[in-house]
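The complex appears here minus one protein chain, its other protein chains still in place.
Take a look at chain A:
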Amino acid sequence: MLNRKGRRWGADACVVGFSGGGVGAEFGDPLRERMVVPSLKLQDLIEEIRGAKTQAQEREVIQKECAHIRASFRDGDPVHRHRQLAKLLYVHMLGYPAHFGQMECLKLIASSRFTDKRVGYLGAMLLLDERHDAHLLITNSIKNDLSQGIQPVQGLALCTLSTMGSAEMCRDLAPEVEKLLLQPSPYVRKKAILTAVHMIRKVPELSSVFLPPCAQLLHERHHGILLGTITLITELCERSPAALRHFRKVVPQLVHILRTLVTMGYSTEHSISGVSDPFLQVQILRLLRILGRNHEESSETMNDLLAQVATNTDTSRNAGNAVLFETVLTIMDIRSAAGLRVLAVNILGRFLLNSDRNIRYVALTSLLRLVQSDHSAVQRHRPTVVECLRETDASLSRRALELSLALVNSSNVRAMMQELQAFLESCPPDLRADCASGILLAAERFAPTKRWHIDTILHVLTTAGTHVRDDAVANLTQLIGGAQELHAYSVRRLYNALAEDISQQPLVQVAAWCIGEYGDLLLAGNCEEIEPLQVDEEEVLALLEKVLQSHMSLPATRGYALTALMKLSTRLCGDNNRIRQVVSIYGSCLDVELQQRAVEYDTLFRKYDHMRAAILEKMPLVERDGPQADEEAKESKEAAQLSEAAPVPTEPQASQLLDLLDLLDGASGDVQHPPPLDPSPGGALIHLLDLPCVPPPPAPIPDLKVFEREGVQLNLSFIRPPENPALLLITVTATNFSEGDVTHFICQAAVPKSLQLQLQAPSGNTVPARGGLPITQLFRILNPNKAPLRLKLRLTYDHFHQSVQEIFEVNNLPVESWQ
C-alpha cells in the first residue's frame, strides 16, 4: 500500500553507491552503457515497476534506473534526454526524489524540438517551484517562447507559467501575456487569460494591467475565452471592491450571455447531457452572485433570468442539477424577490426527495445556510430532513444532524428530541459528541417542563455518557437541585439507572450525588410518578460501595460516592457501622484526595459527632459564583477534577453560528485548562465549619457604544443572569438619529471557537429616521470556561440609498462580561 512510500531513504547515497560499486558492471561505465545497453523506454520502465512484487524490489528497480538516468544526464546526451526526464518524472510521481533533474528541464526547454520542450515544461511544472532559485532561469526561455508565435509552444509556456510562476516571473512576463490576450487564436487566448488569473493571485498590483481587456473579451463568442474571462473577472472582483463596482456595469451583458445559453437549442460542441455548456453557466451564475450581493439594482436585473434558468433546466441528469444548484446559491445570496426565494427553497426541497445521495447532500448543505434567514420556509421540509438522519452515509447524516438541530424550536421540540435521541443511539461515534451536546443545548433552550428536561438529560447520559461536555454533570445537579418537586422522582430514576450500569461516569456522579442528597426520599418509597419500588437501606449502601470499589470509576467519581455515603449517615435510620467502616478503610487509600476526605469524615464521626447532622444537611441551591460552603467547595473541586479526567471535550454546536465572518481564533490555548484546584490545608477542619453566606448580587455591567456612522449608532448592553454564570446576554440596540431611514438592517456576529453564540431574531430590520423605534436583537453567549470574550460584528444596511457594510471587532469589552 501507499503508506510504505512515506518512508524516506538516503536516496543520493544509494544511487551513487550503485553507480560506483557496480551491481552490474554495465551500469558503471557510461561509454559502454551508451554502446551496449539502450535506455529503457518509459513504457518498459513502467511495466518493470509494476512487475515488482514487493516494495524492496520496486525500490531496487527505481534505484537502478535513477543511477542510469543520472549517468545519462552527466554525459549530456541530447538525443535521449527527454526520455530520461520522462522516466524521472514518472518516478517522481510515485514519490521518489528527483531534484537532480531540474537542470535538465532547463536544457530541454531551451532546445528547439517540440518533444523536448514538452517534457521540459512538464518537468519544470513538477520539479521546479518558487523555493528553488533555479526557477528564475526559465523566465528567459518562457519569454522567448511566448513571443515566437508557434501556438503549441506558446500554450506550453503559458501552462507552465501559470502553474509555477513566482511573483518576479509574473511581473517580468506580464506584458507578454497581455499581448497574447488580444491575439486572434482562441487556443492561445484562453490560456493567456487563465495565466492572467494566476498572475493576479501572485501579484495583485497587476490587476490594473488586466482589467481593461476584460470588457472587450466578454464580447467574444468562443466559450473557452468566455469561461476564462469570467474566471478572470471573478478573481478581480474578489480581490478589490473597486473592481467590483466597475464590473457591475457588465451585469446586463452577462445576463444576455446566459440567456442565450439557456435558450439555445442542442449544439454538438457544447452540450453535456442535454445542457449547453453547464460549466460556463455555473461560472456566470457564480459571478452574478458576487456582483449582485448587497446590490439592489443588479439583483433586480437578474431576477427574471434566474427564474428562467431555474424553471427551464433539465434536471434528469447531473449536469442540469449542477446548474440548478448554483442558481439556488445565487438566489440565496443576492437581494432577490421573495417569490424567487420561495422558489429556491422549493427546489432544495425537491432535491431532498431525490434518490441520488449527492443531490441530497448539497440540498442539506444549502438548507443549513438558509435556515437563519428563511427559517419558516425551511421548517416546511423538516420531516424530510429528519428522514435523512436515518441515512447510513456519514456525510449525509452529519449534515442532517446540524440542520435538525437548527430547526428545533419550542413548538416541535418534543418530536424532534425523540428523533434526535433515537439517532444518538445509533449514530457513528464521531457524531455522538456533537449530537449529545446539541441535544443538551436545545433541551436547555426549549424544555417545556423541568421533568422533561431532566428526563432528556438522563437519557443522553445513559446513551452517550462519555461524550458529553464537562459541565453537563454540574448542570444536571443544579437543575435537579432547583426542582424541588421532582427530587423524589429524580432520585428514583437515577437509582434505577445506576443499578443497571455503573460504567458511564457522568451518570454515576450525578446519581451518587442525588442518592446522597435525597436518600431519605428514595427509601420512603412513595413517589407517584413512577411505579413504587421498595429499596432497602442495605441495597443503597451496597450500590455505593460497588461504585467506590469498581475499577471503572474515576477518582472524582469515587469522591462523589464517598461523600454520598457520608451524607446518608444522617439520612438513614439504621446504624452507621457500615458507613463508618468504609470511611475508615479509605483513610488509608492511595489517592490523596480520597484519603483526605475519608480522614475528615472519620474525624467527623469520632470527635464531632454532634455537628454531623448540621453539616451534612441538604444543600441549598448551588450558587456557582459565590463563596463556597464546605459541600460546595468539595463540589467545585470534584468538578475541576472531572474536567481534568474527562475525555476530550466536545466541539461547541456550530449550527447556530453564522459563519460569514472568520471565527476569531482567540486565546484558545489557555482556555483548555480546567479551573485551578485550591489546595485545602491538610487535616484542618476550619473549612468544615464555614457557614454558607449569601453571595453579593453581581454589579450591573455598563453599556457600551460600539459603532457610530452618520447618525446610526449601535449599543451593546450586557446581562449576566446570576443563576447561570456561564451565560452572557447581550442586547444589541441600533438607533438612528440621522435624516434618512435605515433599511435592510442585518447584524451578524462571531466569537472565538471556545464560546458558543446564539443569535435570536431581531425585532425588525428598519430604523426610521430622527430617532425612530430602534431595532433590538439578543445574543446569547455561553462561556463555560470563562475565556476572554472577543466579538466581531458585521453590519449591513441601506442608508441614504447606499448600501453600507461594516465589519469590526468590538474593543473595550468590559471584563465583567466574561469573568
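As a convention for this text, contacts are C-beta pairs under 8 Å (C-beta built on N, C-alpha and C of every residue); 3 or more make two chains touch, one makes a residue touch a chain; residues count from 1.
One rule holds in what follows: contacts and distances are computed from a predicted model.
Asker: Since a chain is absent, check the UniProt entry for it and pick the matching name: "Glutathione S-transferase", "Glyoxylate reductase/hydroxypyruvate reductase", "AP-4 complex subunit sigma-1" or "Dynein light chain roadblock".
Answerer: Protein name of the absent chain (UniProt record): "AP-4 complex subunit sigma-1".
Asker: Among A:314, A:393 or A:723, which one touches the chain that has been omitted from the display?
Answerer: A:393
Asker: Looking at the full complex, which residue from A:176, A:326, A:419 or A:470 touches the chain that isn't shown here?
Answerer: A:326
Asker: Among A:70, A:360, A:453 or A:467, choose the residue that contacts the chain missing from this document, as touch is defined above.
Answerer: A:360
Asker: Would you write out the residues of chain A that touch the absent chain, in ascending order?
Answerer: Counting over the whole complex, chain A touches the hidden chain at residues 1-3, 5-6, 8, 42-43, 46, 86, 89-90, 92-95, 97, 118-119, 122, 126, 129-130, 159, 162-163, 190-191, 194-195, 197-198, 223-224, 227-228, 231, 269-270, 272, 277-280, 282-283, 286, 318-319, 321-322, 325-326, 329, 357-362, 392-396.
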